[in-house]
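Everything below concerns the one structure shown next.
The complex appears here minus one protein chain, its other protein chains still in place.
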Amino acid sequence: MARHVMDFERPIIELEEKLAELKRLEIAGMPELASEIEGLEAEIERLRQTLYAALSPWEKVQVARHPERPKTQDYLEMLFTDVVELHGDRHHGDDEAIVAALATFDGRRCVVLGHRKGKTTKENIRRNFGSPHPEGFRKAQRAMKLAEKFGLPLVTFLDTAGAYPGIEAEERGQAWAIAECLATLSDLAVPVVVVGIGEGGSGGALAIGFGDRLIMLENAYYSVISPEMCALILHKDASRAAESASCLAMTADDLVRLGIADEVVKEPLGGAHREPEVVFARVAEAISRALTELCGSDGAALAEKRYARLRAIGVVAEGE
Amino acid sequence: MARHVMDFERPIIELEEKLAELKRLEIAGMPELASEIEGLEAEIERLRQTLYAALSPWEKVQVARHPERPKTQDYLEMLFTDVVELHGDRHHGDDEAIVAALATFDGRRCVVLGHRKGKTTKENIRRNFGSPHPEGFRKAQRAMKLAEKFGLPLVTFLDTAGAYPGIEAEERGQAWAIAECLATLSDLAVPVVVVGIGEGGSGGALAIGFGDRLIMLENAYYSVISPEMCALILHKDASRAAESASCLAMTADDLVRLGIADEVVKEPLGGAHREPEVVFARVAEAISRALTELCGSDGAALAEKRYARLRAIGVVAEGE
Amino acid sequence: MPINDWFKARENRKYTVTSSASGDLPDGVWVKCASCKHTLYQGDLARGAWVCPHCAHHFEMNAPDRVALLADDGSFEETDAGLTSVDPLRFNAAKPYTESLAKAREKSGLTEAIITGRAAIGGHPVVLGAMDFRFIGASMGSAVGEKVTRAFELAEAEQRAVVLVTASGGARMQEGMLSLMQMAKTSAAAERLARARLPYVSVLANPTTGGVTASFAVLADVVLAEPGALVGFAGPRLVEQTTRQSLPKGFQTAEFLMEHGMVDAVVPRPDLTVTLATVLDYLTGGCVAAGGAS
Partner (left out) sequence: MPINDWFKARENRKYTVTSSASGDLPDGVWVKCASCKHTLYQGDLARGAWVCPHCAHHFEMNAPDRVALLADDGSFEETDAGLTSVDPLRFNAAKPYTESLAKAREKSGLTEAIITGRAAIGGHPVVLGAMDFRFIGASMGSAVGEKVTRAFELAEAEQRAVVLVTASGGARMQEGMLSLMQMAKTSAAAERLARARLPYVSVLANPTTGGVTASFAVLADVVLAEPGALVGFAGPRLVEQTTRQSLPKGFQTAEFLMEHGMVDAVVPRPDLTVTLATVLDYLTGGCVAAGGAS
């Protein structure tokens, strides 16, 4: 298994490799290594605790981008049943970077939206690495309106580096498509539960990324700008992304602190990809709680509350 | 003046040319021609009455397509003031084959829509000879919704051979764009006054072509299919269009008889292009009457009445 | 656009028996699949919902078979069965419209190009309609327009969903402007159902073109299409003639339309009934009292 290794976990990986070698030697007839092996195992565990349990924002970004991290389609498959995918924006195309579906969560009929990255290069090319074009947002808007029309709660999964900054995307009105999603979502008369599962890149995430509840995975991020781009602007040096990541208040904990996110779902040590089942169960539990709380309300009241919630975001001084 | 000559008026034109020649000779010193000239003038007048006063449906189609016939932009210019053109569908492009504008009719604020043919070849190419693509219908739909939102009556001018049957038009959902116009227009809570000024080709005309009043110019047509296409299907021979034209019940008078149009605006002998000012005045009067009647009503009542009106169209037998 | 392309559509039909309609074929007749050229026993075909067992080619289905396929057993109750076309324009070019009507009735055993009625699909009360291409290319005249409009009105009155399976060459030119206006009338009825927040699901079958596509067929909340179905506004022959360009591969097929964002899903016929039932589960299964103003 050629597991993807993140920079900051390289020391652990090296020790793990050494451990594997020792174990081979032991089996091959060197039982005297047993205590050394035991020591190394303890060291690895300590290192793991040290490294994984206190990831820096930039390290979390690495985890959020980990190729083996569970993706929207995994949550759709593991948490939902009776999935009927809805294709197309009825204007231009079907953007595979965003999935829209009718899906049932624990017996509850929902509309699901999510950014969809690929798991293979081929998939990623088709899905543009999860960066939507305008038709993706317009499909999402269409699904939102369908949800509203029939009183279906909306559950969305965020995992995008951002809306695609391409020529055709601009020609087809990327800004317009995002803005219309925002307007529609802001006033949608059904419950909206948002789950940040990986990357939350700027306007492309926000277009389907706010609602009545925002559940963030521990290592998911959500940011106004990518740390690299921020570093490029501030320092003219993208490699100073780690610094930017620390400044931007983009981690799950930051979002709770700022009053934007409601809760953080703990990930297994090392990231969601290490024990996906645990993550699915925890996310399911969080969604379940949110839907149970929200589904009793009447649509207009939900929209009103959502506005009040949005209205309160921001920190200003009022002089004069 | 190289006036466009329609086939059926060729006998008149020939006599007119002969008359011109006689007049030249008379002036050149042959006063004895005076009585012959007088006789010819009378003959021309008789022929005119015979030919123009009883045009066949196919001849009316020729008049409706006459290149010098007043066009949507002429009505917009002559009948309206303070025109602000609204461009674009907010998705793909700005289709010049349909014009959308804020415009004032006799002090009354309106939204105007119309098919827009060109007057020169260059204009016609840009405007695709008045045959819209989906973005034209989507612009129209946007303008309709704007009219409804702000309580502005909608006045539309029909003059198209039909929606464009092209590859890109199909790719961008020509049928979808038309259907959505129909649905929007059917329930629009403001007065809708439609004026058939030239060609009324099928779904492309209908998309902006029904409402609370349908005013047809005497020689305008409105048809489910072009006479040529109908002949091609029925006789495998497009040149038998005249026969088809007679079968299709597509003239202004037919439409009144069928309960689809409300009134016919008489044209000058020979067609609207012969005395445009007269036509503008008559059309203005008809629009004025319609708007005066409709503008007092409340929006919902208008939409309800429009549905009843549509609901009554069609002739069926009910057996059992 | 009118039925200018049912010639083309006819060519595109992939069976080789004179009449496509399952109901016409006595058991024991052999049919050749125009797609894979296999010779098939028509009884097997009918039992397999008219999908070729070798290549999955979807044969056209007539309206009664469609109803039998989709409606829960014994649930269908036809409405407006006696509503038929007349000849308001005394249309008589090439051949009298009355003659075309008589022939269509005889050939199809139907009174008009669409069957409508109350039904249940997966237990959901619906108004179900199915068009029949054998009836003058399932073109829409006053009778089809009226039956479709009544289907929407009945659904609203009885709080049912609407499910329509379309197939049509377009407007019925023999009724002239009366036929064109049915596009507006049916769209208006669909719009009113939408305002009442009742579900409408359409299934675009081969071929759906012209005035039916450009009106009620595509105004559904969820638009499904059958694999390989030709769907469009202008028919392919007209597009080719007008543009003098060769058509892109797969032009106007259901799959092409999905790629261009126009249909929600292409559903193989064996999955159609359960997909419809599932979609209806959703569109009638909301947990929130309708509160939006849209």
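By letter and in written order, the chains are A, B and C; residue numbering begins at 1 in each of them.
Assume a residue touches a chain if its C-beta (ideal position, glycine included) is under 8 Å from a C-beta of that chain, and two chains touch if they have at least 3 such contacts.
Treat the numbers as computed from the prediction; the structure is a model and nothing was measured.
Undergrad: Which listed residue, A:L19, A:I260 or A:C295, touches the chain dropped from view?
TA: A:I260
Undergrad: Which of these, B:H87, B:K119, B:K236 or B:K266, touches the one chain of the complex that we don't see?
TA: Looking across B:H87, B:K119, B:K236 or B:K266, the contact with the absent chain belongs to B:H87.
Undergrad: Using the definition of touch stated at the top, determine which of A:V5, A:A42, A:A183 or A:L269 touches the missing chain.
TA: For the chain that is not drawn, the touching residue is A:A183.
Undergrad: Would you indicate which residue among B:K23, B:R48, B:R65 or B:R109 is in contact with the undisplayed chain?
TA: Selected residue, touching the omitted chain: B:R109.
Undergrad: Take the complete complex as the reference. Which residues in subunit A touch the chain that isn't displayed?
TA: 162-167, 169-176, 178-180, 182-187, 202-203, 206, 210, 222-225, 229-235, 243-244, 247-250, 254-255, 258, 260, 306-307, 310-311, 313-320
Undergrad: Tell me which stretches of subunit B touch the chain missing from the display.
TA: 82, 84-94, 102, 108-109, 135, 139, 145-146, 148-153, 187-191, 295, 297-303
We take it that only the chains that are shown with their structure count from here on.
Undergrad: Based only on mean CA positions, could you tell me how far subunit B sits from subunit C in angstrom?
TA: About 32 Å separates the centre of subunit B from that of subunit C.
Undergrad: Please work out the Cα centroid separation of subunit A and subunit C, and write it as a whole number of Å.
TA: Chain centres of subunit A and subunit C, defined by C-alpha means, are spaced 42 Å apart.
Undergrad: Got the subunit A residues that touch at least 2 other chains?
TA: Residues 90-92 of subunit A each touch two or more of the other chains.
Undergrad: For subunit C, jot down the residues that touch at least 2 other chains.
TA: 194, 260-262
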